[in-house]
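Left out: one protein chain. Kept in place: all the others.
Lettered A and B in written order, each chain numbered from 1.
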Amino acid sequence: MTKYIVRRLLQMIPVLIGVSILVFSLMHLIPGNAAQIMAGEGASPETIKQLEEKLGLNDPLVVQYGKYMSRVVQGDLGDSIRNGRPVIEEIKTRFWVTAELAIYSTILAVFIGLIAGIVSAVRHYTWADVSIMIVALFGLSMPNFWLGLVLIQWFAVGGDWLPEILKMRPSGWGESWRQVVLPVIALGTGGAAIIARMTRSSMLEVIGQDYIRTARAKGVSERVVIYRHALKNALIPVITVVGLEFGAFLGGAVITETIFAINGMGRLTIQAIQQRDFPVVQGTVLVLSMLFVFVNLIVDVSYRFLNKRIDLN
Amino acid sequence: MSEPILRVNNLRTSFFTDDGEVKAVDGVTFDVPKGETIGIVGESGSGKSITSLSILRLLASNGKIMGGEILFKGEDLVKKSEKEMRNVRGNAISMIFQEPMTSLNPVFTVGYQISEALIKHKKMSKKQAHARSIELLELVGIPSPETRVDNYPHELSGGMRQRVMIAMALACDPEVLIADEPTTALDVTIQAQILTLMKQLQERIGMSIIFITHDLGVVAETCDYVAVMYAGQIVEYSDVVSLFKKPSHPYTIGLLNSLPRHDIDQDELEPILGNVPSVHDMPTGCRFAPRCPAASDICRAKMPELVKRENGNDIRCWLYTDEWDGEKEVDLYGQKRIAQS
């Protein structure tokens, strides 16, 4: 097991390097003069020149990347070109806001998704199954920004929650459950739908296995057959999906935070893009991706841990 | 024949698919004598496995018993509630399956899987059940059972797993053991070991065995009685000696004939021509008629009944009835049979 974890950690390195190269290249993919674009149209040649110096845009690419990386490993993600503050500081204050949003959404998605998927599988081809699967299809097909806006319209405007929800607080968010619940629903619904569908099909596949028939032939109750024999096997593939959904939530936070005016990394990213503050964009994209890679590692390891008994090799 | 412990009477089981009802078992009748072994033989798709699953009511969700009785010690299993059935399964009647590789749950230890039935039916504590599991593993000839009991299925070979399956099935001293092709997936040497083991255990415990197989060689070795199934029906039911000595039904003769033998002089194997009829296109008459070398008009027009003959065996064939309208003497796969006898 330790060997596996070490191997996975080593495998992470090329991926992280790849991610850093891609993130680094972002600024160089900007068509035309990057400094000019970042500085804005009215900028004087001196300002542009200064910016070029500051960002080191005149060095050869390899040197630039080397410098970038050596700063990144020291925890220096550069400074915002709008307010001059270190990017890492900007991210620090917002990191947990986004992480919490993604974690709560994952909890919601897993909770609802598992229950719905199991009910669907156990009662498959009944009205309960059909309605759950129809709802899941809608959940899967709904843009989270639309769902967010609809929720605001229904609950916030109708229920007078809006001032509370959209009120900005220095600490970010989460001072009342009302601030938390709608964004989490908006973000988590799609994932819940995906997990429900995955759980259902996984359960159905497992229920058709020979060992389920064996369990029934022993005379144990249907509850034991489903919740002990089937579920334990069916959950294994679902774990991978949960990891992927967490990533989708990190990305989706960009939209949800914008709609609900949550001061997290997603909103920071969008604002930075709008202000062409590319060091900040690079920083948030890098941090979010690294978080996702790390979560995937945890998922892989736990998958391996649960699955080692099945692994025939 | 001793008193039957299980009687299957006119059992009919259907599956409901997108293409409509499929009558997988269509009027099957046979007795299981106490303490003896009955073989159910047939090609795949003949309904033999469905028959065995019907007895324990373990059919897939789209399968349903449409009629008939399954009398176990006088009680009809078809009429029992699901809860009552659960008290029968793994207790008085238990079952082992064809695929030892997939029939054990990969995420539980074998000890846990054996214990389950003991805890449920014998009301044992976990500890007692664990101890009993070790005894059972020893009984089925697994070396160092104290350590094996905590193994997961993937840590055991196919033959070992089938032994575990047998241990599981015997946990509650069943009166009837249904074995659905228990050796098909195993190597020949392991096959022989498992068959010997089953025989020994039968003598010790005194249970009856229903042995589902497509392998006539296995039948000859293990069974006291044989039911031959074809297209969802029993076509011949006989004691094992007369079946191999003088089979009556053309299908049985054909089956035996396609078996290489060294005790008699065989010029060449003569296969049964044609295919098993499709479930959606069953012949109106005898289901074997399209492939039968002796089929006459009545065979194609009317379904024969399963009738008891003088020697106590059952046969479903017009050839041996008074209504036979074909040749007096027919040649079936190189063997002569006299009609209406």
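Everything below uses one rule, namely that a residue touches a chain if its C-beta (ideal position, glycine included) is under 8 Å from a C-beta of that chain, and two chains touch if they have at least 3 such contacts.
The rule we apply is simple: contacts and distances are computed from a predicted model.
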item: Name of the absent chain as recorded in UniProt (options "3-methyl-2-oxobutanoate dehydrogenase subunit VorB", "Signal peptidase", "Nickel transporter permease" or "Spore coat protein JB"); value: "Nickel transporter permease"
item: Touch criterion as defined above, residue of A:77, A:238, A:268 or A:285 at the omitted chain; value: A:285
item: Residue of B:10, B:44 or B:62 in touch with the missing chain, whole complex considered; value: B:62
item: Chain A residues that touch the omitted chain in the full complex; value: 14-16, 18-19, 22-23, 26-27, 29-31, 125, 137-138, 140-146, 149-150, 152-153, 157, 201, 246-252, 254-255, 258, 269-270, 273-274, 278, 281, 285, 288-289, 291-293, 296
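One rule holds for everything that comes next: only the chains that are shown with their structure count from here on.
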item: Cα-centroid distance, chain A relative to chain B, in whole angstrom; value: 54
item: Touching residues on chain A, where the partner in the complex is chain B; value: 208-222, 224, 229, 232-233, 306, 309-312
item: Contact footprint of chain A on chain B as seen in their complex; value: 56, 58, 60, 82, 85-91, 94-95, 97, 99, 102-108, 113, 116-117, 120-121, 152, 154, 165, 168-169
